[in-house]
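Excluded from the complex is one protein chain; the other protein chains are retained at their positions.
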Amino acid sequence: MNMLSANQIEITLPPFPRGCHLITHLIEKRLPKLPKFGLLHIFLKHTSAGLTLNENADPTVRFDMESIMNRIVPEKQQYEHDYEGADDMPAHAKSSLVGASLMIPISDGRLNIGTWQGVYLCEFRNRGGSRKIVITVLGGPPASRS
Amino acid sequence: MNMLSANQIEITLPPFPRGCHLITHLIEKRLPKLPKFGLLHIFLKHTSAGLTLNENADPTVRFDMESIMNRIVPEKQQYEHDYEGADDMPAHAKSSLVGASLMIPISDGRLNIGTWQGVYLCEFRNRGGSRKIVITVLGGPPASRS
Partner (left out) sequence: MNMLSANQIEITLPPFPRGCHLITHLIEKRLPKLPKFGLLHIFLKHTSAGLTLNENADPTVRFDMESIMNRIVPEKQQYEHDYEGADDMPAHAKSSLVGASLMIPISDGRLNIGTWQGVYLCEFRNRGGSRKIVITVLGGPPASRS
């Protein structure tokens, strides 16, 4: 048992084309010094994209993910919410299905994810633009005690 | 880095009709004083409803979400678990797809969600009744130190 402290930053990701993208490295290079152990929370401030963990090695997994999500929530369907384009309402639904935040354990000062796990940004809009993420690190022992 | 403290409350939501409902205001008015920064955890103690973040402005998004979820997990399908009605097993599956808890960053003493993000309660049963939620606030600096 160790006392906990927290640290929080907000970052802006560059625009990504529609599809699932591996962004583990983009997150890691922006992280503050991690505590010995704790939790990392990554929160996407948007409702038409998603954050998820998935396979980090083969790009075809990301390609298939995009196709699968399109089959689950097809654009060729009548939606009430249609004034932002055919990709918009499906993007909202996909965001709730995949989720918009992740919580990852920190162990021995590193993200304790599986060998094959990586952080995906799933951009569900055709032109989603920049996306904002809030990163919160909880952990101990704290770097300083006041 | 700041030391963390926690605060937890349990609330009961009024019964909602089947569908997705914006409950950000119901959550916010029950929150204890928030710390300067940290995380808010909202946990639904049920398996046939869901909590998710989605678009907070246009009610047609919530309407479409309900239709989309019904197409993804149709009621006109044979299920083994059927003795609580045709809406029950689909409600369980939808709950796992959408999820039953949320973790939201707190920054400068406020929920740090995107401009268009709101908390949805998705009631997947025809008559789900009241739903219980556990709210846990983690953050710092703490209001008091003992």
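Some observations on this one:
Lettered A and B in written order, each chain numbered from 1.
The working rule: a residue touches a chain if its C-beta (ideal position, glycine included) is under 8 Å from a C-beta of that chain, and two chains touch if they have at least 3 such contacts.
Only a predicted model underlies this, so the values are computations on that prediction, with no experimental measurement involved.
Here one chain is not drawn; of A:L26, A:I72 or A:A86, the residue touching it is A:I72. Checked against the full complex, the one of A:F37, A:Y79 or A:F124 touching the unshown chain is A:F37. Interface residues of subunit A facing the missing partner chain: 1-4, 37-39, 52-55, 58, 60-61, 63-65, 67-69, 71-72, 97-99, 102-105, 107, 112-117, 120, 138-140. Along subunit B, the points of touch with the absent chain fall at residues 3-8, 10, 41, 43-47, 72-73, 77, 79-81, 89-90, 92-93, 95-97, 99-101, 103, 132, 134, 136, 138, 142-146.
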